[in-house]
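Sharing a structure below in structure tokens format, with a few things to ask.
Excluded from the complex is one protein chain; the other protein chains are retained at their positions.
What follows is chain A.
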Amino acid sequence: MEGINAKYVSKKISKTRWRPVSSSSLQQPDIFATGSWDNEDNSISIWSIGENGVSSMGDEFEGDPQLLCEYKHNGDVLDLQFLDQDRIVTASSTGAVTIFRHHHNSQTLSVSQLWERAHHYPCNNAPCTGVVCNSPEIVTVGEDGRIMLFRADQEGVLRTIEKADSSAIHAVTFLRTTEILTVNSIGQLKLWDFRQPGNEPSQILSLGGASRTGDRVPLHCVDRHPNQQHIVATGGQDGMLCIWDVRQGNMPISLMEAHTSEMWEVHFHPSNPGHLFSCSEDGSLLHWETSSNTDTPSFLQGGRNTSIISRSAIAPTGGNQSLINAWLTGDSSKGHLETTHMLPSQMLSVNSLDVLGQCLVCGTDGEAIYVNRHVPI
């Protein structure tokens, strides 16, 4: 846990995201954006963690994040994504979807585009809970059960899927360029294909009887494996991490007890998919590592590693035990999975995390941001 310091920012942080770095350069990310919530004046802010060209002598004081610029945001920031190097899309609790532009020369932010009532009920506004982009297309989902498709620089709505869900949709991710996956508050995963007209999902997956309590547990986050388009990880209200193979039908491949309360975000590492990160309401941030090399089972390792109880519901097809498919087995007795806590204990909820390269940033309800520049991957 060295190299992680708290930066108190006087606002509860709901989302943190790294600005993407071009894949050709081997640079570590140095700029991230945060969104706040539960404040009378919410804002989105851009921070910099300074030059990375300085040779580190292992010191932890490589500089606190510095605030570059800030802009007022109407409503809680419920989701935030970088559209490209200059533009950020946010989902607001007022139902609005906004594109902000970051001007590098003057270090200012300005509103570039705004869809004000993207999500609404017949009489009032509905919070927009998730946004995902594949430039220039933007997909948003909300508590009104609608899926909206926008295009940056185009004013109108490209497509609306009305009544996509009778409950609130909590998160969305792209599976392919024309396919998305949503999770909702009754514990269902739904696949949508934009090439097909109509308002029906192409597939519905849910936990069935395999979950611990047998109840449909609301799901809060979803993330797709960077290389395998059919593998997704979800986290929900009971803090269990589920890995799914969407080709496989109605049961998750593996279920692992991760946290003691809601899991807010789960992320595969974009370049090293053998690593997964999850953060939760109980104030912990877990780093999951699959490795086929170790012989010692993970639950015998000391320190802050948690024990994993996993039940493989279905054997994977093509059962190769390579690293990429290690998620599918999730078998703790073979020592494949190891978790580490990355934050000090006794924290308020960790609402969001993002990982890129060797850098991890997360934001908490304790109004603090934590940056770790030496994630062991």
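Just so we're on the same page, contacts are C-beta pairs under 8 Å (C-beta built on N, C-alpha and C of every residue); 3 or more make two chains touch, one makes a residue touch a chain; residues count from 1.
Everything that follows uses one rule, which is that contacts and distances are computed from a predicted model.
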- Message: Can you work out the missing subunit's protein name as recorded in UniProt? Choose among "Annexin", "Nuclear pore complex protein Nup85", "alanine transaminase" or "NUBP1 factor".
- Response: "Nuclear pore complex protein Nup85"
- Which of A:Asp30, A:Asp193 or A:Asp365 contacts the chain that the document leaves out: A:Asp365
- Query: For the full complex, which residue in A:Gln66, A:Asn124, A:Thr177 or A:Gln196 touches the chain that was left out?
  - Reply: A:Asn124
- Message: Touching the hidden chain in the complete assembly: which of A:Gly145, A:Gly235, A:Pro252 or A:Pro273 does that?
- Response: A:Gly145
- Sites on chain A contacted by the missing partner chain, in the whole complex: 6, 8-12, 37-40, 76, 78, 93, 121-124, 126-127, 129, 143-145, 165-168, 184-186, 188, 190, 201, 204, 206-209, 214-216, 218, 237, 261-262, 281, 346-349, 365-368
